[in-house]
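One chain of protein is taken out of this complex; the other chains stay put.
When the chains are written out, they are named A, B and C in that same order, and each has its own residue count from 1.
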Amino acid sequence: MSVERAGTGVSTAGWEPKIIGFCCNWCSYAGADLAGTSRIPYPCNIRIIRVPCSGRVNPQFVLRAFQRGADGVLVAGCHPGDCHYSTGNYFTRRRFLLVKRLLEYLGIEPRRFQVRWISGSEGQKFADVVAEITEQVKALGPAKMDKMRDVM
Amino acid sequence: MKEKLSELKETVARLLKDRTVDFFIAYQAGHSQVEPIPFFLTTAEHVENLFLNNFCAHNLSKYLLDYLAGDEVVGVLAKGCDLRALKRLLTDHRVERGRVFVVGLPCIGIYDRKKVQEVYPAGLVEVVEEGEEVILRGETGDKRVPRKEYLLPRCLTCPDHNPEFYDLLLGEKVANGPLAEEDYSDVRALEEWAPGERRRYWTRQFERCLRCYACRNVCPACNCRVCCFDVAEPRWLGKGTSLDEQEMFHFTRAMHVAGRCTGCGECERVCPVNIPLMKLNKKLAKDIGALFHVPQAEIPTEVEPLGQFRLGDPDEFN
Amino acid sequence: MTKVLPQGKLKDFLKDTMDKYSLVAPVREDGVVVLKPTADPEAVVTDYLNTVTSPKDFFFPQTERMFRFQKTEGKIRVEETTWQGKRVIFGVRPCDLGSLELIDRVFQEGEYEETYYLARRENTTVVGLACSSPGPTCFCTTFGITPGSPEGADLMLYPDGEGFVVEVLTEKGEALAQQTETLLEDQDVDLAEVKGRFEGLKVPLGDHLSVDGVAAKLDGMFEHPVWAELSPRCLGCGICTYLCPTCHCFGMTDEVRGDQGVRLRCWDSCQFSDFTRMAGGHNPRPTKKERVRQRFMHKLNYYVHRFGRYLCTGCGRCLEKCPVGLTMVHVIEKVNDSGTREVAVNE
Partner (left out) sequence: MSKNPMVPNPATITKITSETGSGDVKTFRVVFDDPSLAEGFTYRSGQCAMLSVFGVGECMISITSTPTRPGFLEFSVKKVGRVTDALHEAREGDKIGLRGPYGNCFPLEKMKGKNLVFVGGGIGLAPLRSLINNVLDNRKEYGRVDIIYGARSPQDLVFKEELFQNWPKYQDTHVYVTVDAGDEEWKGPVGFVPPYLEEINPSPEGAVAVTCGPPVMIKFVLQSLAKMGYTDDQIITTLEMKMQCGIGKCGRCNIGDKYVCVDGPVFSVDQLQALPDEF
């Protein structure tokens, strides 16, 4: 049984998507850094959360991000084979192959959740990925699973 | 199955008398024929109240988790499906094999109480199997129905009519082999829907959820020492019930048993509000089969599918 | 003359109700009948034994927002939330009507009132629906309730031939009758006769189950072996307490986003292991035995001492839904069959 909620509409006027990026400390976060120091512009819609390894990303983090207002979620880690901890991202890959399918099964638009491999030298790729996701999520509009249905 | 009752009584009485087991978990009669209930026997005198018929659905091996602290040897009656559940607990190193005495029970299928009660809300006397058909014998007469339609879903695709291992087998082994191939047709059907339709479907299911945790408590794969939903800190899940908390619960539960679910469907059977939990579990089982080549029938595996990897796993993330 | 709502006018009755009230009614959803807010009279059903969830959710919701708080520099602002609305709950069975009166006592009596519950109670009109055919799990008569008992309803409907005989019981019921008066026909029906027919209906299980003396017997059964015998099969889930129309235990929890938050009052269950666990780790009810005992002692003994009635109305939900048959009927039978403590010690 659910708590009663007021049916508040979401206005899209002036809306900018919020995208949460879980970036592995060793590759993708460094990639983001490189994009910055190289002055490569990318959309400011992404909010980066640094994690020690993409394997640290619990599937619950992803769903919670959506529930608390994210319009898109990116998990970014080292390329397979390059993990700082040797094998962390292989587990990530297995896990998120499933999570991606499960989220889609639950009715969440698949392009809102993406996993990418971005190395520390791929500043340009980081910027491109962020631009691409931002573009895609913008086209999709605000995620419906938002604060409306929160207990708050 | 009923015909094995006297053999069961003798066996359990003997095991209790010669102290092979300290107590034994089997079934007793419930409120009606269709709802036998778990029974904890501590003395041989209790065997008079033993009960057995083809509605004995409960997986009794989950109760072993309640006795981890002691040193009793627990006897347990196990069908093929229950044995897989026990294997889950053994594989997860939660239960020691030496502390369980398994009395195996060959089984050709358990009937779904809900479906039978649609025909006979009350007054069912017995169920008689006749090949592909089954006679529901009630106080108000007989009804002949196709057997497959009245079995529990898990029994249709059951690969283990005989328990894989046991300390003692009750009666003779039965012919093995599933009645139907698992084709995941219900999962595939849902996958065909438009995302918005699926969203509405799951929203309706999750909004009905009471968060009574029966699905978790009955699940043999949910055997953590402390469940993440029971810890105060960090708070993975709030006590409040809103759609997002309900969805977080179901998503997390499904992911935590992904690759570990034995497919028994007890979660769905005990759900008081008919949430199709197996549609989540099966979705994951289907994808695990397709992506990592671990079919449901091989679970529990020594190392769970999400606890391992292959270099050649599919990579669509680039 | 007695007011009668013709069967064919039921949908209009619900429609007219919705002009002035929000409607909660039984709706069939994925194979179960649940009580839920609905705006579609076509979706409302009347062919159910009882709804799987009880009406308590609309007076004592599973999650109630108690207040909001906002932290600002050196200040805290607390803003109480109160439920606003006018609601009709349609189709409540006599057992569930009776349960409302039992919860009323807990939340009304004593030094303090539970204002959230009372606000909802005051602003909700309850339409009862008498039972034409009690089911195999019904045992309302054990607790003095009959398939026709209207106590707890504001307006009662008795299915009779091609319609529902209407009994107005309270001012709120009268207001609803006014609201729908164009649909109610005055017919030459003897209300007392109709009621009598429902009151006399057989309730097989309830008619044979007696609670006479159970409370007194339980006074001496706290240490009785029956609890250790019954409890091992409990799954420790919350089905019984959450579906039970009379269970009313709750807990409180805070949710925060940034510098604002809410405090929620949520259902809680005495069957959960953390229900009485204290911060330091001590738990006065550490195992299933104590927890199962608490549930049944509360219903069959403690509540009786406090309020003079049993905290059960025989709705049968625990019989229908408890996966392991740890039901009120089973326990009452056990208590009836067992000796008192003294006898047990001598055994």
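The criterion applied here is as follows: a residue touches a chain if its C-beta (ideal position, glycine included) is under 8 Å from a C-beta of that chain, and two chains touch if they have at least 3 such contacts.
As the structure is a prediction and not an experimental result, all values here were calculated from the model.
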Sole residue of C:G135, C:P204 or C:G261 that reaches the chain not shown, by the stated touch rule: C:G261
Hidden partner chain, touching residue among C:M1, C:A192 or C:A279: C:A279
Touch criterion as defined above, residue of C:K195, C:K217, C:H248 or C:K288 at the omitted chain: C:H248
Residue numbers in subunit C that touch the chain omitted from display: 66-67, 69, 71, 74-78, 80, 106-107, 110-116, 222, 248-254, 256, 261, 263, 265, 268, 270, 275-280, 282, 284-285, 290, 297-298, 301-303, 305-306
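We take it that only the chains that are shown with their structure count from here on.
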Computed distance of Cα centres, subunit B from subunit A, in Å: 36
Averaged-CA centre spacing for the pair subunit C and subunit A, given as whole angstrom: 44
Multi-chain contact residues (two or more partners), subunit A: 1-3, 150-151
In subunit C, residues with contacts to at least two other chains: 53, 62-63, 255, 264
Subunit A to subunit B touching residues, read off their complex: 1-3, 5, 59-60, 63-64, 67, 80-81, 87, 90-91, 93-99, 101-102, 104-109, 114-117, 144-145, 149-151
Subunit B residues within the subunit A interface of the complex: 190-191, 195-203, 207-208, 210, 236, 238, 240-248, 251-252, 254-255, 258, 280, 283-284, 287-288, 291-292, 305-309, 311, 313-318
Subunit B - residues contacting subunit C, complex: 30-32, 35, 37-40, 58, 63, 66, 121-123, 204-205, 208, 210-214, 216-218, 230, 232, 238-242, 269-270, 272-276
